[in-house]
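Here's a slice of the assembly, chains where they normally sit.
By letter and in written order, the chains are A, B and C; residue numbering begins at 1 in each of them.
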């Protein structure tokens, strides 16, 4: 799926600290599930500003097409990266123990005119959706990935309908009991 | 720039009400400035649900590549559209007179696992950035658009530096006076 | 109590995910306690949009009279259902681990002109009250249900007064001790 013959990554996942790794883990998982080559980097907007800027500035020439940044609190990583590349940058606000991630969300989404960050939901749900959003972007020029995404959507729908059918069959109590024991 | 020979739109801008048109206007402006063919539609997630679903379901086959949805309050438009297409969907939360747009923002960005909405800033800044984000996505397969975006960034930087130089030369009082007299 | 002779459901409870089932469980409980036939469905505004729309569009003709929707985050389920039926739709905002349910609440309650959602409290308290609100609506044309609701209110009042009497008798320490050991 890579533009380069060596299967080099087309999505770069960045996070400001390895404490964000667990919350971000569903992002590389969904990319892997969809067969999208990616790399994961720990780079801080504040502690390694030059390395971060260098990464952003060279991302496009190295064949990356979408960048995903997870960060919390005064979450500047996505904005700082977006300032140094014209690649689409997706921001995943991390939940914070104090304000629940409201700080991370506002620090990412309220970007000024000129430099957008495509912000998704706070925490793990956002991490997974960042991967899917990257896939939807990449699928514009990759019909086989578009096909995979259509099948992924169908699978999600089927899972909901299966749960619904199961709930009709078992009733609430048995459904919950089996789910908890499952 | 369209994939189709007839210059048909590749970006669809949707809004739930014509009261959002003014706040959204910088979005088609920036797309026009970048030469990206687009269409603007008024479609409501709640008042015209079937038309909206139909629009979303057929968007891809009609050659659209990115959808931009502006909505306010319980802003479901972007999420509802995203549910019916694998095209990337960008959400622009409208400012509300009561909660400032916090409601619009949370209604858009906190999407559940599986269906992402790429959310940008509340109000006109977000509308402009939605256009730029669409352009950044489209530029992945359009080198000439990528080139335009690079020049756009350079122009923005030059404007900032020109203002900075002007401020150094005039001082705060004269700068403000000339700016206000404008 | 059903309008149909076969005791088919007159209240439909929908939730976007089976992870909402526990928080919603007091809703079917109170409906059962009041003898109101109901059905519980898992249907997602985003993952099964067509099934959800179909459910909403056919609800009235199938004899349903009130719909209750529990959803969290960008909680579009109630609004999407309300868009496709003139039955009264009650929304129960789910608590979220990040923003406590403020996102769910605003996504439900701030509906635009034309399509109301009757929103109740966040979480289990709201789920129970959704059931009671449905009962209050249904009781308008069912005197025996109105009678049940009056008795339900009296029972609630009696429970408060019994606790009050018990607290006067035992004092704070003993009351708490017996409550905790109870």
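As a convention for this text, contacts are C-beta pairs under 8 Å (C-beta built on N, C-alpha and C of every residue); 3 or more make two chains touch, one makes a residue touch a chain.
Since this is a predicted model, take the numbers as computed values, not measurements.
Number of identical chains making up the complete complex in this structure, 3 of which are shown: 8.
The rule is short, and it goes like this: only the chains that are shown with their structure count from here on.
The distance from the centre of chain A to the centre of chain C, each centre being the mean of the chain's C-alpha atoms, comes to 34 Å.
Looking at chain A, residues 121-122, 125, 153, 156 sit in touch with two or more other chains. For chain B in complex with chain C, the touching residues are 16-17, 44-47, 49-50, 53, 72-74, 76, 79-80, 82-84, 96, 99, 102-103, 106-112, 114-115, 117.
In the complex of the two chains, the chain A residues touching chain C come out as 95, 100-102, 121-123, 125, 153, 156-157, 159-161, 163-164, 167-168, 172, 175-176, 179. Against chain A, in their complex, chain C makes its touches with residues 17-18, 21-22, 25, 28, 39-44, 47-48, 51, 73-74, 97-100.
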